[in-house]
Each structure stands twice: as structure tokens, then as C-alpha cells.
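A single protein chain has been removed from this complex, and every other one stays in its place.
After this line comes chain A, so read on.
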Amino acid sequence: MALHISSAPPISALHHLLCFFLHDTYPEMEYASSLQRQLASMKKNLFDQGYLDEQFYQLEELQDESSPNFERSCRMNPALIFQKYLQDFRRLDNFMHQLKGSASSIGAAKMKNECTSFREFCNKENREGCLRSFQKVKKEHAVLKQKLENYFQLLRQVGPVDKATRSGN
């Protein structure tokens, strides 16, 4: 490989050479750090777009070897309940109260807000509003579930990483 160093400062020429060797000799390193960047970016988007709030990140940062992983804790699984309680507004409101609590506990901000909205319609006995809001809660849950699946899948690929690296951004 011809290296034109006459027109470039010596240090940057060396930099390109080093990158070439590093990439070729340690492709796994490049791949791993690219995954880490993806992960950091995904995490930032989830936060910026309001899907997750500070609670989620604080919980994730905790060291906890003994219990089931954090991913499992995030499963709210309201699927069964949604259909069952559709006709009974009082029970649906109770359920939404619980769902809101769960969302709040893991930092699922958008879902929490949508649950709040539902309960406001319920309090005003606004049936149409309730039904619309209920559909939105279902949708938010589905969206969040997918995003979290993607996030945790990427997290597994990145593997055990120094936490400072991951959360530093």
C-alpha cells in the first residue's frame, strides 16, 4: 500500500496506518465497539423520545447477580386483561391504576402518561374518551414492548461490558 506522507502531517498518516492494522487484526473489536455505539444510541433515543425515563436507567445500572434479569422485570403483560375488562369500566380503571403503577416502577414514561389519560376520561365518565385512550394504551404497550425487546437483544450481543462505557453517553 502506497502511503503518501509528503502532503500530510506525519502524525495523521500514522493514525490511518494504525487504524488499518487495528481493523484488520482485530475485527471483533471494531464490531464490538460499533455495537456499543448502536446500543448507546438506541438508549439515548428511547430517553429522548420519552419512552423511558430516569427510573429505567437507574434500575438498569444496579448490580444484581442473584435475581432474574432486568429484562424479565420489565414485562407488564396486560394482554390477557385488555379484552376481559373492556365492558366493565370500574374494573378497567382498577386495572389501569395497576398498569400505571407498573409502568411508573420501571420508568415507562409514555405508557404511564397514557394510563393517566385513560383514568382522567374514566373519572369524567367519558366513555368515548375511555375507549380511545384504552386503544392508545394498548398501542403504547406494544410499541414499548418491541423497543425493549430490540434494546435487550442488542444488549445481549454487546455482552458484559464495563458499565462506565455503556452509560457514559
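The criterion applied here is as follows: contacts are C-beta pairs under 8 Å (C-beta built on N, C-alpha and C of every residue); 3 or more make two chains touch, one makes a residue touch a chain; residues count from 1.
The definition used in the following text is that contacts and distances are computed from a predicted model.
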Which of the following names does UniProt give to the chain that is not shown: "Response regulatory domain-containing protein", "Signal peptidase complex subunit 3", "Translation initiation factor eIF2B subunit delta" or "Adaptor related protein complex 5 subunit sigma 1"?
-> "Response regulatory domain-containing protein"
Who touches the missing chain here, A:34, A:58, A:123 or A:146?
-> A:58
Touching the left-out chain: which of A:36, A:102 or A:133?
-> A:102
Looking at A:70, A:89 or A:152, which residue reaches the missing chain?
-> A:70
Which parts of chain A are in contact with the chain that was left out?
-> 55, 58-59, 61-68, 70, 72-76, 98, 101-102, 104-107
